[in-house]
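Data block below; observations after.
Now for subunit A:
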Amino acid sequence: MTSLLSLRGIGMSYGAVTALRDVNLDIAAGEVVALCGDNGAGKSSLVKILAGAQAPTAGTIMLDDTNERFRDPQDALRKGIATIYQDLAVAPRLSIWQNVFLGSELTRPPFGLLDKRRMAEMSRGFLARLAVDIADMETPVERLSGGQRQAVAICRALRWDARIIIMDEPTAALGVKETAQVLDLIRRLHAEKHTVILVSHAMQDVVAVADRVVILRGGRKVEDRPVAGLTAGDLAAMIMQRAA
Partner candidate 1 sequence: MQAITKRNLMLGGAALAATLARPALAQAMDVAIIGFQMSSETHARAANAAAAAARAKGWNATVLNSEGSLPRHAEQLDTLIGRRPKAIIVCMGKPVEAEAQFQRAKAANVPVITIMSGASNDTLFDIQVNEYEVGAKAALWLLGELGYQGNILTQRFEGNVGTRIRGKVLDVVLSENTGVRVLGTHTMARTASWRDDVRQGFQALLLRHGAQTQGIWASFDGQAFVIDDLLKVRGAKKGQVKFVSIDGGAETYRRIADPDSTLMATVTIPFEEMGTKAVDAAERIVVKGEPKGAITSGPYLFMDAALVDGNNVRRFL
Partner candidate 2 sequence: MIRRTLARYGTALAGVALFAFFALGSPVFLTPDNIALILKETAFLGILAIGFTLALVTAEIDLSIAEVASLAAVVTGALVHGGTNPWIAVGAGLVVGTLCGAANGVAVTVLNVPSLIATLGVAAIAKGFSFMLTQGVAFVGRWPASFTNLARGTLLGVPNLIWWLAGVGFAAWLLVKWTRLGAHLVATGEADEAARLAGIRTRSMKRLALTLAGACAGLTAVLLASSLSSAAPAMANDHFLYAIAAVLLGMSMFEPGRPNIPGTLFAAFTLKVLGNGLVLLGAEYYWQDIVLGTIILVSVALSATGTGKAPFVKKLNFRR
């Protein structure tokens, strides 16, 4: 199996504190991989490295068998890795299309003015791909439900044609119904052959949508196996048992 993304010997230290040690991870195209672990296990550090927000202190990142180094989140995005953060993903008072095209607005010749109509149309198209139905692309995101907001954030990743979408605790602040919506969104992405890295504390979500689960503890990878056949309880036990 060829890997879309390969991590080799990734280490991360903040002064005397070591957050990650020698992490190896391979992710194939079209896979939904869950990244689990207790608080302080190293999930956030790994996400920040993949998102380009910080550089690892050891190891290499291979994307399509090429060595990569991300200068900043924008660089990672350009190379096809989009990260959706839990609460910082959207600008609440801006419209849907403004959020989808945040920082990468489309312009139109001859004067280079914003092409608002095209951005609204494209946003509508992205949302349709996720089977989310919102009539007015001018609607401020703050008026949307939590699930719809996640959809808008995902649309930004689609706008970049991101091959890998990292979702950081997408359901943490959501109710049951909205959580179901977000899981649906992930299934849609899966169906479209997008690669998704799902960081989550919610084991039932992992069981519901992930192909594979990777468990970190104390900065090390301690588990990496298919989800098939596992229950949420099994997963929780894996994290708890070894942490004890």
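Selection rule: all candidates are chains of the complex that A comes from, given by their letters.
Just so we're on the same page, a contact is a pair of C-beta atoms (placed from the backbone, for glycine too) under 8 Å apart; a residue touches a chain by one contact, two chains touch by 3 or more; residues count from 1.
Quantities reported herein were computed from a predicted structural model and do not represent experimental measurements.
Undergrad: By the touch definition at the top, subunit A has one partner among 1 or 2 in this complex. Which number?
TA: Answer for subunit A: candidate 2.
Undergrad: Taking the touch rule as given, give the residues of subunit A at its contact with candidate 2 in the complex, in rising order.
TA: Those in contact with candidate 2 are residues 72-74, 77, 83, 85, 88-94, 98, 102-105, 107, 112-114, 156.
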